[in-house]
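All protein chains of the complex are present and in place, except for one that has been dropped.
Let's turn to chain A:
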Amino acid sequence: MRVVLAEDLFLLRDGLVRLLEAYDFEIAAAVDNGPELARALTELKPDVAVVDVRLPPSFTDEGLQAALHARRETPGLPVLVLSQHVEQLYAGELLADGSGGVGYLLKDRVFDADQFIDAVRRVAAGGTAMDPQVISQLLARNARDEPLGRLTPREREVLELMAEGRSNAAIAQRLVITERAVTKHTSNIFGKLRLPPSDDDNRRVLAVLAYLNGT
């Protein structure tokens, strides 16, 4: 799988290259600034891009802008955005086109190699990987939402993991329950939030995120 990587800190870029290579990813390009990233994204058409939000030369949100721009040109181009901080505002912008293949994680998540690689693969496959902090912020903001208030604690846990973009199998493993139980919780959640049911994992995640972002 071909990856374009954009990170301006040498140590972190180097570490990410080694990590990705260790998991059999092919590094198509590893760049350290915005303009080069924009070029790499359009010319190399990678299977997935791992991008730092803040990049030279302006040290503003160059990376994010380049990623958003590339996704407008190539809808669904898988992009995993890394940042030193997560903001719902940016998450909303990444999710706005509703086409999936989006990830938004804190840089700390790189520490847990297995989880991080899982997230990269999920995004590359058209899924989602949202940082748990984004989800907890979303839920805190929806604290007064009535349908959400009707969820049981277990359903809430399932909802959080689902919103992060995890598959039913992964949720089952994490909560130490059967996949059947997860399916049951999921259908309850969709019923309570009045969302149209769907068998497709990715579509389900996007529906839940849209719900949380919308209210």
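Quick note on the criterion: contacts are C-beta pairs under 8 Å (C-beta built on N, C-alpha and C of every residue); 3 or more make two chains touch, one makes a residue touch a chain; residues count from 1.
Quick note on the criterion: contacts and distances are computed from a predicted model.
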Name of the absent chain as recorded in UniProt (options "Heme exporter protein C", "histidine kinase", "Transketolase" or "Cell division protein FtsL"): "histidine kinase"
Of A:45, A:85, A:150 or A:203, the one touching the omitted chain in the full complex: A:85
Where the missing chain touches chain A, by residue: 34-35, 37-38, 53-54, 58-62, 65-66, 68-69, 83-85, 87-89, 92, 107-108, 111, 137, 140-144
